[in-house]
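Only one protein chain is missing; all other protein chains are in place.
Showing chain A:
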């Protein structure tokens, strides 16, 4: 049934899980698509004149029209000229992506603040929806109702299905299992490739938890030049250490994905997973006592390019945010620095601090 649904034209459509993307109607759309006159061989200066007049949201999008446009728009002198032309506008508008059951879980706003593109679900069933897993740079990683990972470029509406939905191992008895697998999107610090980490957890009845971790690299070689199609190659990373039971989708900071994981019930540690080496290490979170017998409720979040942990302490009366320091030398213990301390009213939970209940916002980058 899904294959009959409309998709944005020209998208690299790879499977039935493609989100429907709507370009809101353009008032200038009266001009026909039909008048395919001879391909104009316009001089660069004329094309420059045209592209410089496209508003910021469109010029990014039109990069993919052809190679010539791509190289022109990517050029530094064009960027300078374009920024000068459009300097009267506020900086590029953010993109908001929402989780959950909203009819339009993702919306892109343009310069005028009006929604330009909406990603929407097409059925009433939760399995037809999308969950935002993680945003990195201009891309968002979504999880479809069928458990597949999908990359979305919200500014253009282009999307790419990465698969990964088929699950291995024993069936789970865990009621939270239908939110699995978890995906996290990051950019490898060494190769600058985007990578998606897939984490799946099975809790077979009466057995030890079974966790699997796979990584998919998205790069030039993932595309078959002859057919122009994408080949998703998930690479299995050695077994996840069964001592650590991840609690969520992870947070990516500078090429490392961090997972808050249960060590034993009541005690959390942070597991770092390096996107380049594919190795993982435990990091003791702040405020945990030396014997690892208790840790306060906490959540992970990225702030200003650093990994932060927010913790609720004092019986729910205050929240502390700690930032993880750099590794002074290889293998050295990484220190946490207390960044903020807030007084809380009532019994707020740490959960509300960072990922405001599964809601993420992509904010515009400053120059």
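A few notes on this one:
Quick note on the criterion: a residue touches a chain if its C-beta (ideal position, glycine included) is under 8 Å from a C-beta of that chain, and two chains touch if they have at least 3 such contacts; residues count from 1.
What we mean here is this: contacts and distances are computed from a predicted model.
Considering only "Large ribosomal subunit protein mL44", "Protein YIF1", "SKP1-like protein" or "DgyrCDS11849", the record for the omitted chain gives "SKP1-like protein", by its UniProt protein name.
Considering A:84, A:226 or A:333, the position touching the chain not shown turns out to be A:226 (whole complex).
Summary of contacts with the chain left out: across A:160, A:197, A:213 or A:298, the touching residue is A:160. Considering the whole complex, the residue from A:139, A:184, A:197 or A:275 that touches the absent chain is A:139. Of the options A:61, A:198, A:249 or A:284, the residue whose C-beta touches the omitted chain is A:61.
Within the complete assembly, residues 8-12, 23-24, 26, 28-29, 31, 33, 35-40, 42-43, 45-46, 49-56, 58-67, 70, 79, 92, 116, 137-139, 151, 153, 155-158, 160, 192-194, 218-220, 222-228, 230, 365, 367 of chain A touch the chain that is not shown.
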